[in-house]
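Excluded from the complex is one protein chain; the other protein chains are retained at their positions.
Then we have chain A:
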């Protein structure tokens, strides 16, 4: 079957399966999308682990509100490290990072949780908690910010349906397949309707067909206004979805496709 036809078939299946939209989000108030607003800004950022060598050097870029970027680079180029800086798991060793127009170096520690709640992350290794059910894992970001049980049930239920994991709601992550774990991780990343979605190789260990399906899920979030960055090795996907690319080589960042095509 030619690739394009396979994609079309998958897309149809995707919508048939009811993944068409996240109902509870409704008409989300992100139509005041402001493409000149820089959600993320890096200026001459350097980063090292401990006393090791710099794994990121002089990284400068900014991401407009509602943009969609791929992040590419060879293994060990620093993709995960760059994402770690973006989701505030790490502080840069030099340079300036601002998220939502706030300079990270001046933000007091106790305000970090509020910022992190606006950033959804799909980790390279999922990081689902083994002793919690799928439902509880997806509910975690809501629970942590003190959402009521009603809200938790509604949103988590909706998202589990969206990623097609309704039947596995009470299963432990260990009993899920790799792809199912991935979808649980995606559901957890977006359950709080984050303004930024960062995904580290979400298509790393699934077949191409499945990868496309995941991309449709992420694309849908992007369409609703979420700023998305996806680290990936998968060039077929990049070709197919034609979003601008941030390319890392040995810790140095270059931009490919400066003229972004926001194909919603």
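Just so we're on the same page, a contact is a pair of C-beta atoms (placed from the backbone, for glycine too) under 8 Å apart; a residue touches a chain by one contact, two chains touch by 3 or more; residues count from 1.
Please note the rule applied: contacts and distances are computed from a predicted model.
Remark: of the listed names "Leucine/isoleucine/valine transporter permease subunit", "NADH-quinone oxidoreductase subunit NuoB", "Cell division protein" or "Cytochrome c oxidase subunit 1", the one matching the undisplayed chain in UniProt is "Cell division protein".
Listed residues A:47, A:121 or A:211: the one in touch with the omitted chain is A:121.
Only one of the listed residues, A:139, A:211 or A:237, touches the absent chain: A:139.
Even with one chain removed from view, chain A keeps its contact list with that chain: residues 87-91, 109-110, 112-114, 116-117, 121, 127, 129-132, 136, 139-150, 152, 188, 192.
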